[in-house]
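Apart from one protein chain that is not included, each protein chain of the complex appears where it belongs.
By written order: A, B and C. Residues from 1 in each chain.
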Amino acid sequence: MITIKDSVHDHIEVDGVAAALLDTPEVQRLRHIKQLGTVQYVYPSANHTRFEHSLGVYHLASRALDHLGVEGINAERVRAAALLHDVGHGPFSHNVEALTHRHTGKYHDDVDELLAEGTVGDVLREYDLDPARVAELVRGEGKYGQVVSGELDVDRMDYLVRDAHHTGVPYGTIDHERLVRELTFVDGELVLAEGNVQTAESLLVARALMNPTVYQHPVARISKAMLRRAAEHLLADTDCTAGRLRRMDDHDLLVALRNIGDTAEFARRLDARDLYKRGVWAELSDVPDSVLDAPHDEIRDVEERVAASVGVEPEHVVVDVPAKPSMRESTSRVVVNGEIRQLGRQSPLVNALRTAQMNQWRLGVYAPADVADSVGRAAADELGLDIDGALVNDVRAGQATTLDQFD
Amino acid sequence: MITIKDSVHDHIEVDGVAAALLDTPEVQRLRHIKQLGTVQYVYPSANHTRFEHSLGVYHLASRALDHLGVEGINAERVRAAALLHDVGHGPFSHNVEALTHRHTGKYHDDVDELLAEGTVGDVLREYDLDPARVAELVRGEGKYGQVVSGELDVDRMDYLVRDAHHTGVPYGTIDHERLVRELTFVDGELVLAEGNVQTAESLLVARALMNPTVYQHPVARISKAMLRRAAEHLLADTDCTAGRLRRMDDHDLLVALRNIGDTAEFARRLDARDLYKRGVWAELSDVPDSVLDAPHDEIRDVEERVAASVGVEPEHVVVDVPAKPSMRESTSRVVVNGEIRQLGRQSPLVNALRTAQMNQWRLGVYAPADVADSVGRAAADELGLDIDGALVNDVRAGQATTLDQFD
Amino acid sequence: MITIKDSVHDHIEVDGVAAALLDTPEVQRLRHIKQLGTVQYVYPSANHTRFEHSLGVYHLASRALDHLGVEGINAERVRAAALLHDVGHGPFSHNVEALTHRHTGKYHDDVDELLAEGTVGDVLREYDLDPARVAELVRGEGKYGQVVSGELDVDRMDYLVRDAHHTGVPYGTIDHERLVRELTFVDGELVLAEGNVQTAESLLVARALMNPTVYQHPVARISKAMLRRAAEHLLADTDCTAGRLRRMDDHDLLVALRNIGDTAEFARRLDARDLYKRGVWAELSDVPDSVLDAPHDEIRDVEERVAASVGVEPEHVVVDVPAKPSMRESTSRVVVNGEIRQLGRQSPLVNALRTAQMNQWRLGVYAPADVADSVGRAAADELGLDIDGALVNDVRAGQATTLDQFD
Partner (left out) sequence: MITIKDSVHDHIEVDGVAAALLDTPEVQRLRHIKQLGTVQYVYPSANHTRFEHSLGVYHLASRALDHLGVEGINAERVRAAALLHDVGHGPFSHNVEALTHRHTGKYHDDVDELLAEGTVGDVLREYDLDPARVAELVRGEGKYGQVVSGELDVDRMDYLVRDAHHTGVPYGTIDHERLVRELTFVDGELVLAEGNVQTAESLLVARALMNPTVYQHPVARISKAMLRRAAEHLLADTDCTAGRLRRMDDHDLLVALRNIGDTAEFARRLDARDLYKRGVWAELSDVPDSVLDAPHDEIRDVEERVAASVGVEPEHVVVDVPAKPSMRESTSRVVVNGEIRQLGRQSPLVNALRTAQMNQWRLGVYAPADVADSVGRAAADELGLDIDGALVNDVRAGQATTLDQFD
């Protein structure tokens, strides 16, 4: 048994297949992928990695399994899946995934390959675990998959607490010990035991507050959009394939961007934190459905037309249209007065948080500071935004006082 | 200047009138009044006092004043009010206040007397502060009173964080440093600056989650109701007046209860944590309006009739009808896109939390374990509860696993 | 199984005999005895109790037993002893123990009685545990007694971390998780496994730094000496026996002092934090051996002679001669290169800390502020102190700036 000291869970005991997996290059690679990607441009302490997060998820999964009374090969499979659940992440975590996904057509299905091949596959088979079944758990399939990936999964419990610890934003400070203790299976469904409506709500609320404050912070979104744009150049202008890109770690990607002519300016801006500014920051109601549903190529065309109309380089216009928010935990189930209820039906908070997320959604258009205003106006025009409602540019003054290290 | 080490805010600097007030018997008395009264029967570490809380409120008020740029006598008055805001509390904080209030007809108006008289009055006048104007601030009146008592007051900021620290329940862990920094006056109103919708929501959510988990935990409510009932005997059966009772501290009250025949059994039960159990735990919709609005004497009559019908001592029946929940913070104001908005209008969370509080409201009937069931049924009958909806007695089994040290 | 939320260890699971013991009046009484007695006059947040500490010791004992692989009746006995180890404490913890000990001739031997009698005895026997054998463990006897009371016991681990959490003084923040994991039995001796010289040193250092800063802080010592003197009056002037005194809790003692003429002034002073000041604060080298070894009665005579010579009430002179410091952990054993070594031989720190403790030792003479100087001089004379070395009175100015809320 290996004991590892963690800043969040203190001592983590790693045993069995997990101890063997720990030493594989695939898992060790996660040391070099930041958990929160470009969030560190807002919260400088947010430098924690997918490696320590994976250990944390493994740890909480082990604790949950103990409380659930799951043992033997079922437990061992869950523990392996918990430790491995992020091995498919590309550099800067989610930041370039949409990109590689588009180019490779693979996202979660990739997990099957990753777990079956290389050292990870060897180790799993050595411990008599079928990689395909572990991959199912990573995808949240089956009874035990709910522990790893689902409405009440330990992945979320770890990242909320860990992100709070490392950003300094306390909203993620949930009672993970209680959550892990109160999980129970009823008719094959993972639910929270009686008396835990607040426990379930607190998980929901934590994510709802962390989202705009940390994960979707404007500065994090801007730098992420810049990074993604630079990575597009990498794929278009060099012999780097999407497959190669998604196996890079943060070091590889940053250095590649620095060394290639077309992306060096993006790299310089990211290195110097000389970021684009917002020209548009539009609410959901201001955005036509056609824009919300537009494929990637169309958005790229918009960017080019805007650049041409304003007279700037195409790289100087970034249109950032996030997906509509979903709230997965709304189907979390809790036991109330002896029967299983969907949290969304039991708690008025769930709908409110869904509405709040819709309210927080923003389409952004970013450009270098000196042209942000004109780019913003041209883009609003081009995208058919309700120009009165869409906050063009001037929101910045107001928020600058409250956004950590913004501008 | 005095520097005091605090478990929550680390070093607290006390200066000027506050340093002089600190040494008055009225403020020192708060060392002997627990912040959370009977909550320690649920969370054993919750032994913090009104004294340290008052220091914390003083500290946050000082920080807020610095950020607000308030100086001179206005600031000194707020600091005095912050330190003094709880001197009127009776033993076990809010637990016996309804009682003394009923008997004396005084509640907040009492603050005027307390601040004008005794050593506190002497000190205030010595520092050229008018006790009446400090009392106004304690009551939340005037522009600066909002800092001490209002929708965005520092009282709440301190107690949420402090109660979280001492109970171990993390829900109260708000970002008080940010709150204090983002306060600003607009047209004489205390509001949160631009970009702080989530900051305001987090304050609301923290209280909404702490409420059922800590402040209104069934065990805390049962022991509080027992304590209050015992204190009623003290007033009825001894020469102890309501005025004397409200100036007692926790030690005085507990020892008085131990030493008086009629209350010794309550004292024994509290000392041994041999608490009554729930016979009824009814939702708002199950309770007739007549019960909700019934004066105290009527509820006492119900208790006596129930006791008679079941054949137990009158002390063995406690009917606990809390007031309907209010949510003061819903009128918190935040600046959004340059204009002041009520949080309740901006945030869908506010209404949801109000609904959640209504859902959490419970009427309780408590009795010794062996008669809790029969007392519960008789009381449900007597109170005209919707007996199918009202959870009589059997809720206990389910919750026992999840309520800390509940049996 | 009962799960209890603790501010230090989060969730504590209580099971078996411990769950039954928890509900005894003897254990519940510990809710009403502050862990640090009068230390709260220095650190206002230090209001934690022997009850939560006992739970913490039980928790760490359980964890240690798991790691040590101890099971069955041996483990159950240790868990009972851990939870019960403080039931013999009088009000304000150690503060009046010297007094009751002197009057009853009992100290630790008392544990046998306490565990054999009353509800505790009944519960132990119900679980087939011999109270006498549990008492042995409380006294630290036998192989497993070392876990409860010894150089590396879990009692110390809990109180250092807990006192740090509640005072805000970080020096007690040891790595208790590591300590508990690294305990091992070698030839029946409890030792720390290989690689833990620093772990052992850290435990020693934590106590050495907490001692002068918290446990022996001058203000805590002065108020403790005042409390003890008042309690002496209680025994001398009322029908309260030492046996009754030691079974009081904090409430009983404080209220008793308030209500008795001879001690009411002490009670008033403690309630208002109107404490005596130091007239003498003498180092070990300034104090004759005859004073160090003087029995209690002789010191009382000195106090009376000093009072007479200065012309003050006898209650206005308190001479406080602490025992010489011991450092129990110096015989902690650690495994170094495969052999067991005494920490005192392995670590140069041990001797240094012993010397530091000798340096920190102080004899104090306390009196009301206005006579502290004259009382100090008279006492120094009477005690034959090296008057040049002994700091008479004037130390206060210098330290006042740095002692939290002193003076």
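Following the convention adopted for this analysis, contacts are C-beta pairs under 8 Å (C-beta built on N, C-alpha and C of every residue); 3 or more make two chains touch, one makes a residue touch a chain.
Note that this is a predicted model, so its numbers are computed, not measured.
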* To do: For the chain that's not shown, point to the residue among C:3, C:202 or C:263 touching it.
  => C:202
* **Residue, one of A:62, A:100, A:167 or A:357, that touches the chain absent here** => A:167
* **Residues in chain C touching the chain absent from view** => 169-171, 173-175, 182, 193-196, 198, 201-202, 205, 209, 212-213, 335, 337-338, 347-349, 351-353, 355-356, 359, 391, 395, 398-399, 401-403
* Asked: Which positions on chain A touch the chain that was left off?
  -> 2-8, 10, 22-25, 28-29, 31-32, 40, 43-49, 51-52, 55, 165-169, 250-252, 254-255, 258, 271-274, 404-405
* Structure fact -> Where chain B meets the left-out chain, the residues are 3, 10-11, 177-178, 181
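The definition used in the following text is that only the chains that are shown with their structure count from here on.
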* **Gap in Å, rounded to a whole number, between the CA centres of chain C and chain B** => 33
* Structure fact -> So, in whole Å, the Cα centroid of chain A is separated from that of chain C by 50
* Asked: Considering chain C alone, which of its residues make contact with at least two other chains?
  -> 3, 10
